[in-house]
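Every protein chain except one is present and positioned as in the full complex.
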Amino acid sequence: MAADSARDLEDEMRRIPAIWGVALAATIVLSACGGSSTGGGAGGSTANVPDTIHLGAALPLTGADSTPGKFVKDAYELYIKQVNDAGGLAVGSKKVKIDLKIEDNKSDAATSGQLYEKLITQDNVDLLLGGYNTTTVTQEVKVTNRYKMPYVGGGGASSSIYADNQWAVGLLASIEKLATTQLEFIKTQQDAGKLPKPLKIAVAYENSSHGKEFSAGIKAGETATPDRFKIVLTEAFDLNGKDYTSLLNKVKDAGADAYMVDARVNDYITMQTQYKQLGLYHKYLTYGPRGPEKAAREALKDSSDYIIAATWFDSQQPGDNVKKWLDTWKTTGDSPEWYAAGAWESARILLAAIQKAGTIDKQKVRDTIFSTTWDNSIFPGGSIKFDSKTGQATNDYVMTQNTPNGARILIFPKDQSTGTPTIPFPQTK
Amino acid sequence: MRVVESLISALLVAGLYATMSYGLALIYGVMKIINLANAGAMMLGAFVTFFLWSAFGVDPLLATVIVAPLFFGLGALLEVVFVRRVADQKPVISLLLLFGILLVMQAGASLFLGGDVRAVRPVYVQEVIRIGEVTIAYTRLFVFLAGVVILFGLELFLRRTFLGRAIRALAQNRDACRLAGIDVRRVSMIAFGLGTSLAGVAGCLLTLVFPFDPSNPFGVLQLKSFTIIVLGGLESIPGVAFAAFLLALAESLTVTLSKPQLENLVSFILLVFVLVVLPGGLASLIRRRRLT
Partner (left out) sequence: MSRLRLSRRTLLLLQAGLLFVFAAGLALIPILDERSFNLQRIVFNLLWYAILASAWNIVGGYAGQISFGHAAFLGLGAYVTGILWSQTGVNPLLTLPLAGLAAAGYAVLVGVPTLRLRGPFFAIATIGVGEATRLFFVNFDDIFGVTLTRGVTGISLPRFDPVDVHYATIGVFVIVMLTTMYIRAGRFGIGLFAINMDADAAETAGVPTARLQVIALAISAFFCAMAGTLYAARQQFLDPATMFGFDKSIAIVLMPVVGGLGTVWGPVFGAILYSTVQDQLSSLVRNPYLPAVIYGVLLVVIVMFEPLGVAGVLGRGGRMARSLIRPRGEVS
């Protein structure tokens, strides 16, 4: 064996120059194919509108976020197909085709940063559509700012993403606002005498920036109005947990009126199953933005009844825009989850901004995106406006409550509601 | 009181932990190979269960009867086609080979089945037993009982049957077995098949408790099963059962007495700690107990 290794070593040493040649050749070929498009990207802004506008996005098509990733992809493609089928986007006097290049970032932030950089520097896309997942979007926003590229996304809600940002906009209002919205709703129920004052709250959140901001939002509510809210327990838990009984027993001991959780879909399913098995009861129960997802309702059946959620979009919202979108979305055969709606709106706003600016000049498109109030939105409130400093939308959330037989109603804000909330939750058995 | 509940909760989780680790220990014992594809077999087992349940309404517990022989065949096939060829080489080689097989299994499952979260929901999912203040769900109790049945079944098999004795003998001394006329290749194939079959059954049981997709929660569970077999002394089936309980207890107590977010950290620190301080596992503390 030892002699073998010595021979191998000698052998390898001898063929190294040959290997080197191959390596160099490979690198040069690589460089050449990359180098051909050198010099594009950040510069080269022309006021002239090309025949085809190139857009780019890197999405989590595989890995942990592949389910929402697919929704986002379908929504982008559907919107652009609609525009192209109608002859293209009217910019000035010209009709231009839209081309979208989508890459797979494997649900990894580092890969996504690399791919957005590639879309900008190698594929020379004109403008960017956004990705999905807080950390991934944070990395993407860094890249778009470095290359000064407009970026419109509906897949990242943490306000930490938009610190120190000038070029990206996000359609999702912050998670803190998600928590605050729920507290606002609770206030109306307190005033109606349906929930006690102060409301004793147990908070559990997934250990992610999403969860942290949710918890911070509730904490802020307690500080502002201590006569209404009293947090009796705050716990963070790991993603993809398996056994929540010990945590739930702590929650039980805390004797709270309300249990407010922030979790992902599969953790929500696991925890709620065990919550019911342990026979826990609260007057008010929420999993943050989770609750009415099709997968969860099918997995949990009546165990998910009455759960309250606050989301950025719900297909039951009133209004013609939403109805029209639902008709269009039907062709995909998928359920109309909020990620699809967010992506659809991102594509709509980006193209509308090009149209309004009459150019693909990056600075002008960016300024248009930031300064315009985007009407005809399917998001709650019917219009979207981005904060001029951070670029994050400040839209209202819409709150839903699951009802028996897999249905749900909208309960907040008042002008959107489609039914009377059942609060406090009925006690089973 | 909560500590007692933690103890019971740990006992219930241990059933799953142990089942998913038996196969790993068995294969290591006979072949001195760490089966990195264990998580893949578990995942496929969960998907087969899901399919049987959603298409024919087969209960996950009943599905084990179908999954066990099916995965025995899969494991035996893997052994004959791949593992056998590298069994005599450095451990690194088999590690990388089985890792490649795991990649193919996981990515292949995603390729054909998509990355969506699935869940099985038998009719008795809400049923519970109450003993004083302690509540035990049927699903978790069944998983625990299955773990116990498998433990005793395996022990009986290893001690009372000729094949079982051959497996134990192989774990002790491969060369001596060859000299004694035991068909080492055949016994290795059976051991690998049995190990894979156990992983598949663990997948069945898992569907009773967790929702899953092609990569979750199998990755985390695989890492935990390493902790368990190392803690259990690598080759001892009762050692694995006991280690599974200890790990579950450590996790459960972390959540109850400290911060829930530290739960997984505990199991990985425990893994490194045990490897370094007690490379022989717990058994080496009490007495040397192997498959033999």
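As written, the chains take the letters A and B, and residue 1 is the first residue of each chain.
Everything below uses one rule, namely that a residue touches a chain if its C-beta (ideal position, glycine included) is under 8 Å from a C-beta of that chain, and two chains touch if they have at least 3 such contacts.
Everything numeric in this text was worked out from a predicted model, so none of it was measured.
*Asks:* Taking the entire complex into account, which one of A:A90, A:A110 or A:A192 touches the absent chain?
*Replies:* Residue touching the absent chain, from the options given: A:A110.
*Asks:* Tell me which residue among B:A46, B:V67 or B:L97 touches the hidden chain in the full complex.
*Replies:* In the full complex, the listed residue that touches the missing chain is B:L97.
*Asks:* What does the interface between chain B and the hidden chain look like in terms of residue numbers?
*Replies:* Residues of chain B in contact with the hidden chain: 32-34, 82, 85-86, 90-97, 99-108, 110-111, 219, 223, 226-227, 230, 259, 261-262, 264-265, 268-269, 271-272, 275-276, 279.
*Asks:* Contact with the hidden chain only, please: which chain A residues?
*Replies:* With respect to the unshown chain, the touching residues of chain A are 1-2, 5, 8-9, 11-20, 22-24, 26-27, 30-31, 33-35, 37-43, 61-62, 101-104, 106, 108-111, 113-115, 117-118, 120-122, 135, 138-139, 142-143, 145-147, 158, 160, 163-164, 207-209, 212, 236, 238.
The rule is short, and it goes like this: only the chains that are shown with their structure count from here on.
*Asks:* Would you mind pulling out the distance in Å between where the CA atoms of chain A average out and where those of chain B do?
*Replies:* 36
*Asks:* Could you please specify the touching residues of chain A with respect to chain B in the complex?
*Replies:* Where chain A meets chain B, its residues are 62-64, 66-67, 204, 207, 235-238, 240-243, 245-247, 249-250, 253, 265-266, 269-270, 273-274, 276-279, 295, 298-301, 303.
*Asks:* Under the stated contact criterion, what part of chain B meets chain A in this complex?
*Replies:* Per the touch definition, chain B meets chain A at residues 2, 5-6, 9, 13, 110, 114-117, 119, 121, 125-126, 128, 135, 137, 139-140, 209-213, 215-217, 220-221, 248, 251-253, 255-256, 259-261, 263-264.
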